[in-house]
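Excluded from the complex is one protein chain; the other protein chains are retained at their positions.
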Amino acid sequence: MSARLVPPGARELPALTELRHEVRAFLAEQVEAGAFVPHVDTWLTRWDRDFTRELGRRGWLGMVVPTDYGGQGRTYLERFVITEELLVVGAPVAAHWIAERQIGPSLLRYGTEEQKQAFLPGISRGEIVFGIGMSEPDSGSDLASVRTRAERVEGGWRLTGTKVWTSGAHEADAFFALARSAPLDPAHRHEGLSQFIVDLRAPGVTIRPIISMGGDHHFNEVHLDGVLIPDDRVLGEVGQGWAQVTSELAYERSGPERVLSTFQLLAAAAQAMDDGRLPTDPGLGRHVARVAALHHMSFAVSTALEAHQDADTAAAVVKVLGTTEEGDIADYVDTLTASGWAIHDELDTLLHAAILQRPGFTLRGGTNEILRGVIARGLGMR
Amino acid sequence: MSARLVPPGARELPALTELRHEVRAFLAEQVEAGAFVPHVDTWLTRWDRDFTRELGRRGWLGMVVPTDYGGQGRTYLERFVITEELLVVGAPVAAHWIAERQIGPSLLRYGTEEQKQAFLPGISRGEIVFGIGMSEPDSGSDLASVRTRAERVEGGWRLTGTKVWTSGAHEADAFFALARSAPLDPAHRHEGLSQFIVDLRAPGVTIRPIISMGGDHHFNEVHLDGVLIPDDRVLGEVGQGWAQVTSELAYERSGPERVLSTFQLLAAAAQAMDDGRLPTDPGLGRHVARVAALHHMSFAVSTALEAHQDADTAAAVVKVLGTTEEGDIADYVDTLTASGWAIHDELDTLLHAAILQRPGFTLRGGTNEILRGVIARGLGMR
Amino acid sequence: MTDRSQTSQPSEPTEPSELAAATTPDPDLVAVLDDLFIDYRATRATPTAVVDLDRDLWQRLEELGLTRLTGSEAAGGSGGGWVDAAALLGLAAAAAAPVPLAEHDVLGGWLLESAGLPNDGGIRTVCRPDPSGVALNVTWARDASRIVALWEDRDQWRVADVPTSRVAVEERRNLAGEPCDTVEFDLDDLEAGTVVPHEIGEQFHLRGALARCAQVTGAMERIVEVVLAHVRERQQFGRPIGRFQAVQHLVADLASETALARTATDAAVARAAASDWHDPGMLFAVGVAKSCVGHAASVVVRGSHQALGAIGTTLEHELHTLTKPILARRSEYGSLQDWDETLTALAASAGHDRLWTLITTGRAKPAKETHA
Partner (left out) sequence: MTDRSQTSQPSEPTEPSELAAATTPDPDLVAVLDDLFIDYRATRATPTAVVDLDRDLWQRLEELGLTRLTGSEAAGGSGGGWVDAAALLGLAAAAAAPVPLAEHDVLGGWLLESAGLPNDGGIRTVCRPDPSGVALNVTWARDASRIVALWEDRDQWRVADVPTSRVAVEERRNLAGEPCDTVEFDLDDLEAGTVVPHEIGEQFHLRGALARCAQVTGAMERIVEVVLAHVRERQQFGRPIGRFQAVQHLVADLASETALARTATDAAVARAAASDWHDPGMLFAVGVAKSCVGHAASVVVRGSHQALGAIGTTLEHELHTLTKPILARRSEYGSLQDWDETLTALAASAGHDRLWTLITTGRAKPAKETHA
């Protein structure tokens, strides 16, 4: 059989299903109690520190953080089912998303013992909220072109530059910033970059909102004006920033949030067809099938990551297919709906939000164009 | 308003509609009389010299050839409606297709008086049948890489090389061959090419069939082994072959044969939905709408060509959209049909033929990849 | 083979001008509009999430006679036809101009003239209230001085020109942030409307759908310009992103879909103009436009946002002022699915032997059946 792009599938066993049901029951209670209103793309758009802390209390944060650092010491697979259940119900999970997905794992891999002790317990309780500072105004897909400078000073570094698209920076406590700590060598563009843990309350940090096309404020521009970063807040090795930020991409790209951002809309459309408010159409079945298959594919990648297998290409496949699909769901439902067919309807609200969020799906975390290149490389074409 | 990719539309006036109805009535009679069985992609797959001669007798060939050369001296618009009517009914038009579309116009533009007198009357009567010899085994989309050599000899040229994908060469009288008449200069790859009118019965010409994936013989490999071409069978200017072959591309790319190759299948599917043999599905309406719009677009390009306006980019748009659409119709109908749902059915026959022909739609006459590049150039991106 | 040789050979060649007629808008009008909207774009404020009617722009349009472009000159209009009106709607949409040209002039003005009702100035919008007098998604209702209602009352169509002060307006906004209100009429006002022929009631949906096509197509053409400017300027990996083959193909595809939408819209507009909407093929022609425009919208909205990247998702960027209205309007006067179903029904009814006739004439059945 040919070399596969994606690891072989795996069946979920009862121990995992039990956890799934436990989370599902909790979330159903929460919806019932009105603790949150299900929405789309909530891992970016719905920020609720109380809800996040409640997840922490239940032991559903810091899933892969060892218990020594206040985490749960459990598996990527268990984190996977919790993540899926939170996303499908459209729960307000933005506050802990970045920390749970990538800050925790990065700290575990590259952080000092002191850094781990300082941040991981708070992350696992849902009390320390992190953002991520990678993109810059001119960098776009070309991350190695970041211009934020880190200058060596007594006892640390001074960071100067501008990060953009920093989701939740106005609410977060800290972020990881990628900066150039040595001058650019055009022949080795990926060298001379480093990661820094930046306190977003520190002097020299200015946070300005970037308002999205629908009028919402999720993103920010973070100006760093000579912000002092003490040596103990360098993450990992100076000069190894590129290797550090790219090593965790498979975790970032293969998760259920690349498939399920519009699941609430799909579910509402299924209901509307059952109620006769939308015409019955085979397109619904096609989309449900793709979401189901992507659920299996995303899980298969998780089992590979749990087994410490390389899954960079597979993660790119999940992200290209999944983000295209979650966006296509928005467009599909839009083609079925006629203006004036209903009002004050849940479907309308979800549809408009999905349309407004959709452009970001295939851009954030690596554009589909970049990722197709990653897949082509995985196929040996580059 | 922005610079348009495609010329403004035009309405067909009664004089043209009258011609359309005249052709349509003739074709309905022919089908009724069993003179041909409607099929798909007939401009490649259905060869009938009797039918072609009958069109010649009716004054429907050599439409843009002046009456001095035995043609009709009419317009591209009149040729357009005849072409459409022949294609939609799936008439056997392959024998005259190449001559009517591109050999006649090229002779008119580049031929000597003697060549015009020698070929155009026979073409207009449907008695002289032409092929075209452009592609070679290694050339593909990179036409300037042709290796067929033309060597200067006493009184003419000797051609040596191999042409492939020459449709109908085994039935045709002659073809135009593009050959390298001066050594390749890598800095000026488009120079040193010339066009020759090759008698396919001449000594040194060997024609071998290339059997298609369905088992049919439409294409050939034509070996030229030192074939002598007298000076009076050089077309146009020695060394100007590239300019000559590319100058007529808009005529080749914008015609209704880039939209209507599977029209008989679409019509059969409409009938099957009406009869309840296929499920009623909005996809049919979507495809009918696209075909209707492409009919207008192709006509708009014809009006521009009639007015001697540049339409290379517009023709590329017609070809990309049209050939994609005519292929998508095949796939669409295939997704609706279940094996075993019917037998001995016209739809089945048309569907299988359409599927087998489809791969060629977006390859022949310039691949969609090449043509998207042409469009991008037309948009100022290259 | 039958043997009727040479019968079709004409003695005189036909001139191209007798074969086909171009249908392009008045070039003077287009020049005026180009100037007007270039100036408008250059001077307008930064985009906002909530879009309100621009009364200054409306006044300039009024001064130029453009707010009653299609009104008969007898009734104080400019006597323009659908070809000119479609150009105006397209260019206004390309400028994301928040003015109710379609509602006030092309639909409302036409209804008033059809009913023989006076048009005494002010800003109008238009709607089709349900039997209980409620109309959903009425664009610009809160800003109108009067609302032209087309109402089906016991199998009769009536047109009523109701002052907005006499209706209840529940304020809502559409995806584009524009006023898109729920309006509740007093049934007495609707019952007092003027009876109009059934044809008016049937045409209203088609005219509304085609007006939306003209707007969406105009906006898509502007998007092509915005995308081209961006990909020429934006650098990534050391060169303009427009140099990447993937970007070239993305842009070629969205520009091609826009061209197809333009062709389909223009064909329907030309047919409407040539027959003053009496051509029995108008349902098919408008359906073809609505389908092609609607499917193009999916490709163009998606592709343009992909080409522009994150910057195109920000409130301050022009792009969303075009993409959001495109999607809002493609769902008006029938969803894309509704229109594809209508076309499917027409095509199935035409069947194998008349599908091509349907495509070339818009008629699924022979003329005599159409009249039956």
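Details
Order of writing sets the labels: A, B and C. Residues in every chain begin at 1.
Criterion: a residue touches a chain if its C-beta (ideal position, glycine included) is under 8 Å from a C-beta of that chain, and two chains touch if they have at least 3 such contacts.
Keep in mind that this is a model prediction, so the values were computed, not measured.
Interchain touches from the omitted chain, evaluated on the whole complex, reach A, B, C. Summary of contacts with the chain left out: across C:59, C:145 or C:245, the touching residue is C:245. One of A:65, A:143, A:159 or A:291 touches the chain omitted from the figure, and that residue is A:291. For the options B:17, B:112, B:160 or B:212, the residue in contact with the chain missing from this view is B:212.
Against the chain not shown here, subunit B presents residues 135, 138, 140-142, 164-165, 210-215, 279, 281, 327, 331, 334-343, 352, 355-356, 358-360, 362-364, 367-369, 372. Summarising the interface, subunit A meets the missing chain with residues 1-2, 4-6, 8-13, 15-16, 19-20, 22, 26, 29-30, 33, 35, 50-51, 54, 57-60, 72-75, 77-78, 88-89, 263, 266-268, 270-271, 273-274, 280-286, 288-297, 299-300, 303, 306-307, 314, 317, 320-321, 369, 372-373, 375-376, 379-382. The omitted chain makes contact with subunit C at the following residues, 244-246, 249.
As a convention for this text, only the chains that are shown with their structure count from here on.
If you sketch which chains touch which, the chains link end to end in a single open path, with no loop closing it.
Chain centres computed from CA atoms place B at the largest separation from subunit A.
Between subunit B and subunit C the centroid-to-centroid distance comes to 36 Å (mean Cα coordinates, whole Å).
If you average the CA atoms of subunit A and of subunit C, the two centres end up 40 Å from each other. Mean C-alpha positions place subunit A and subunit B at a centre distance of 51 Å.
Shown for subunit A are the residues in touch with two or more other chains, namely 281.
Residue numbers of subunit C whose C-beta contacts span two or more other chains: 247, 337, 341.
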